[in-house]
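Of the protein chains in this complex, all but one are displayed in their positions.
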Amino acid sequence: MRITVSRRAHFNAAHRLHNPTFSDEKNEAIFGKCNNANYHGHNYELEVFVSGEVNQETGYLIDLKVLKDIIKEHVEEKFDHKNLNLDVPEFANLLPSTENFAKLIHDILASKLDPAFSIQVKLWETPRNAVIYPAIDQIR
Amino acid sequence: MRITVSRRAHFNAAHRLHNPTFSDEKNEAIFGKCNNANYHGHNYELEVFVSGEVNQETGYLIDLKVLKDIIKEHVEEKFDHKNLNLDVPEFANLLPSTENFAKLIHDILASKLDPAFSIQVKLWETPRNAVIYPAIDQIR
Amino acid sequence: MRITVSRRAHFNAAHRLHNPTFSDEKNEAIFGKCNNANYHGHNYELEVFVSGEVNQETGYLIDLKVLKDIIKEHVEEKFDHKNLNLDVPEFANLLPSTENFAKLIHDILASKLDPAFSIQVKLWETPRNAVIYPAIDQIR
Amino acid sequence: MRITVSRRAHFNAAHRLHNPTFSDEKNEAIFGKCNNANYHGHNYELEVFVSGEVNQETGYLIDLKVLKDIIKEHVEEKFDHKNLNLDVPEFANLLPSTENFAKLIHDILASKLDPAFSIQVKLWETPRNAVIYPAIDQIR
Amino acid sequence: MRITVSRRAHFNAAHRLHNPTFSDEKNEAIFGKCNNANYHGHNYELEVFVSGEVNQETGYLIDLKVLKDIIKEHVEEKFDHKNLNLDVPEFANLLPSTENFAKLIHDILASKLDPAFSIQVKLWETPRNAVIYPAIDQIR
Partner (left out) sequence: MRITVSRRAHFNAAHRLHNPTFSDEKNEAIFGKCNNANYHGHNYELEVFVSGEVNQETGYLIDLKVLKDIIKEHVEEKFDHKNLNLDVPEFANLLPSTENFAKLIHDILASKLDPAFSIQVKLWETPRNAVIYPAIDQIR
């Protein structure tokens, strides 16, 4: 009995998009308002999908309290009220785009959860913009 | 032209998680607040996904009024305002976890709908916790 | 500068509506499915509105972290995963209708917050049904 | 690094469901209230999923501003405040069911976006009814 | 113990905004896309607020099942899947703007509910646009 559970979480952060190998003009042309040198910010909404086999003794795939605490410790506390560019070492040399951010969160969670599970994350930067990693045509 | 239609429904129920083969201590350790002997409850939100070929004469995969009525008769009326442990025979010997509940709803709907359709359900126990059956990496 | 801040919270509980001074027939006629002897349950959504004067040194009406913690300690922990009829002394002789429940939450919060504040609560029993106390034409 | 980005959009339109090769009785029997000769209408919510490889120089799969503008020009401006039956040539001989509408929007967007991308759309006709094209068991 | 209960409902309809005493140019200038001669449509979301005294025997202001049925019979069935201009007599000589529509729904409900209650309605024409009647500074 293979199943997927999902858990949502929320945090907020500041960031800017800026590639130091680009000229200022190219950064402005490509990243527009997201290139603001003084940073801007978002409330990020996260949905984590964990797939695997249900434990028949507990009826659980994973105790959602455990999943909630792992997300809280390794994602919410790491990123909440932070400046992604300045406060998060992983973004020292990596653009904090939603794409790269979703993959980073996926990789953090995959390293903390039982490797028998398959993990997918959906990260909303705004209520209308989101990123899913791995891609929906790769999750199998 | 293969397509998926989805329909959402809502109902509420009481339940508790308790495995009679476990000691009281183990039930408390594993299920925590969900083990409360007096029950607790939820508003369940359900999204049913039905995949198949569109009928070119009607433009429909399935008349959503028909799908709505099947969900109402076989899911909402069966579970709404019920105690899952005491009022639902299928849970007499099965833990009413969201995982098992999602699979039960899937199996009920699959037995009522044209077997040519492929069915998936997403069941939210709270706005932040949900289960999808079959797993998102198995729906193909 | 008088302002209102609002904070949302979430918890779930089981309950039933039953007036012991009514006959079984009258209870069934008035409360319908809500009279189920085995209880049913809900995810309750709560929005708490606090009105008063802004502190110009902090820019705050009240530190929302303080408000969040008061709601968590005195509302969420008191009611979450509980059976309102059996686990909550205030409902020993009071019908746990959403109306009475909203007033109880209002009165608990009013007793824990600075009396200079005016408090209003909105309590959703389902996404479509809610109660506001005090009434919207009385909050002044 | 294959990823999916999603973007939501909103528009509204009038339509009716009516197959001219059916008798009036059959149209009424199959389409019910949706057959009203004077039309009815909806707020349509659209979520567009685009899958492909992330550009490591920008951290983007696709500039969401570009995706937003393509959806605005080719979907929102084409359908918003329109009568699907009378104002949209593609529906002159095609039933404007949500199924056919979702496929039309998919095909429009696929023709405007880089063919290296894989496209999926989810179109809500009401908050409870939606269609996904291609089917969730075909997106691979 | 004065309290407010609220109940949400949903329906959809087509309409156009057109004042026959205006020239075509003036209609176009004032109503823009909403003047489309072929109609457009919306999913309307409605929240009905009823204020009054709680009945201590039932714990209810009003049985929400009764309120739900009154809204269903006198609002949803009257307007759902209708063309407001052509199918609703009250709009024969009245512009079906959201403002006039909210007042009409208020007046219908006020005529069906106990006159001891005070009624307010909020009507969303889109997720971002709504009308409240009576005005929020008049409900007292």
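Order of writing sets the labels: A, B, C, D and E. Residues in every chain begin at 1.
Here is the rule we go by: a contact is a pair of C-beta atoms (placed from the backbone, for glycine too) under 8 Å apart; a residue touches a chain by one contact, two chains touch by 3 or more.
In this text, all values refer to a predicted model and were calculated from it rather than measured experimentally.
Judged over the whole assembly, touch between the missing chain and the shown ones holds for A, C, E.
The hidden chain makes contact, of the residues E:56, E:111 or E:129, with E:129.
As for the chain not pictured, it touches chain C at residues 1-9, 49, 51-52, 54, 57-61, 63-65, 118, 120, 139-140. For chain A, the residues in touch with the chain missing from this view are 10, 12-15, 33-34, 36, 38-43, 80-83, 86-87, 126-127.
In the full complex, chain E touches the omitted chain through residues 17, 19, 21, 30-32, 94-100, 102-103, 122, 127-138, 140.
As a working rule, only the chains that are shown with their structure count from here on.
With centres set at the average Cα position, the gap from chain A to chain B is 28 Å.
Note on chain placement: the centre of chain C and the centre of chain D lie 41 Å apart, centres being C-alpha means. Listed for chain A are residues 140, each touching two or more other chains. Of all possible chain pairings, those that touch are A-B, A-D, B-C, B-D, C-E, D-E.
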